[in-house]
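Coming up: chain A.
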Amino acid sequence: MAEFLIAMAGVVLAVVSVGLARVLWGPADADRLMAAQLLGTGSVAAVLLLAAAVGSPAIVDAAVILTLLAAFAIAAFVSSQFDSDATADLPRDQQQ
Partner candidate 1 sequence: MSVLRDLFTIVLVSAGAVFFLAGTAGLLRFPDPLTRLHALTKADNLGLGLIVIGLLPQADGILAGLKLVVVWLLAQLAGAAATRLVARATGRPG
Partner candidate 2 sequence: MLTGQASTLPETNSPIGFLLVLAIALPAGGVALSLLLGGRGAQRLAMATMPLGVAVALVVAGNIWRSGRSLTYLVGGWHPPLGIALRADGLSAVMLLTTAVVIGAVCLYARGSFGLPAGADERRAPLVFWIMLMGVWSGLNAVWLAGDLFSLYVALELLTFSAVPLVSLDGSAATLEAALRYLLFALIGSVLYLLGTALLYGGYGTLDLVLLSHVIKPEPTAFIAASLMTAGLLAKTALFPLHLWLPPAHAGAPAGGSALLSALVVKGSFILTVRLWFEAMPSLLHLGTSQLLGALGAAAVLFGSVLALRQARLKLMIAYSTIAQIGYLFFLFPLASAPAEATSMFGDDWNGIAWTGGMMQLVAHATAKAAMFMAAGLIAEALGHDRIAEFAGLGRALPVTMLAFGLGGMSLMGLPPSGGFVAKAMLLVAAMAEGQWWWAVVILVGGLLAAGYMFRVFAPALAAVDVTMRRRVVVPQSRQAVVLALAICAMLLGLMPLRPSQLLEVGRPASVTALTR
């Protein structure tokens, strides 16, 4: 069983890392973000699979943290990247 779970962790990771090609290609920043998010979700899945394979509850904690931070990273992406483009014409003290 453990072997299977580790193998599936590998498969999920391999699959989503192919999606990373979008990070390279783009073309829009949104594409890069989506690819990174897919990698985030895939990593969480892989960590959960690993945790089950090893039978270690501490690794599940790692998955919880990864998910939290994935959400955080998305918020950071969004709040920094897209809004600033949309509001580029508004006066902002950082821009001038």
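A word on the picks: all candidates are chains of the complex that A comes from, given by their letters.
Basically, contacts are C-beta pairs under 8 Å (C-beta built on N, C-alpha and C of every residue); 3 or more make two chains touch, one makes a residue touch a chain; residues count from 1.
Remember, it's a predicted structure, so these values are computed and weren't measured experimentally.
Peer 1: Considering only the touch criterion given at the top, point me to the candidate in 1 or 2 that touches chain A in this complex.
Peer 2: Among 1 or 2, only candidate 1 touches chain A here.
Peer 1: For the complex, which residues does chain A have touching candidate 1?
Peer 2: 1, 4-5, 8, 11-12, 15-16, 18-19, 21-22, 28, 30-31, 33-35, 37-38, 40-42, 44-45, 48-49, 52, 55, 57, 60-61, 63-64, 67-68, 70-71, 74-75, 78, 81-82, 85-86
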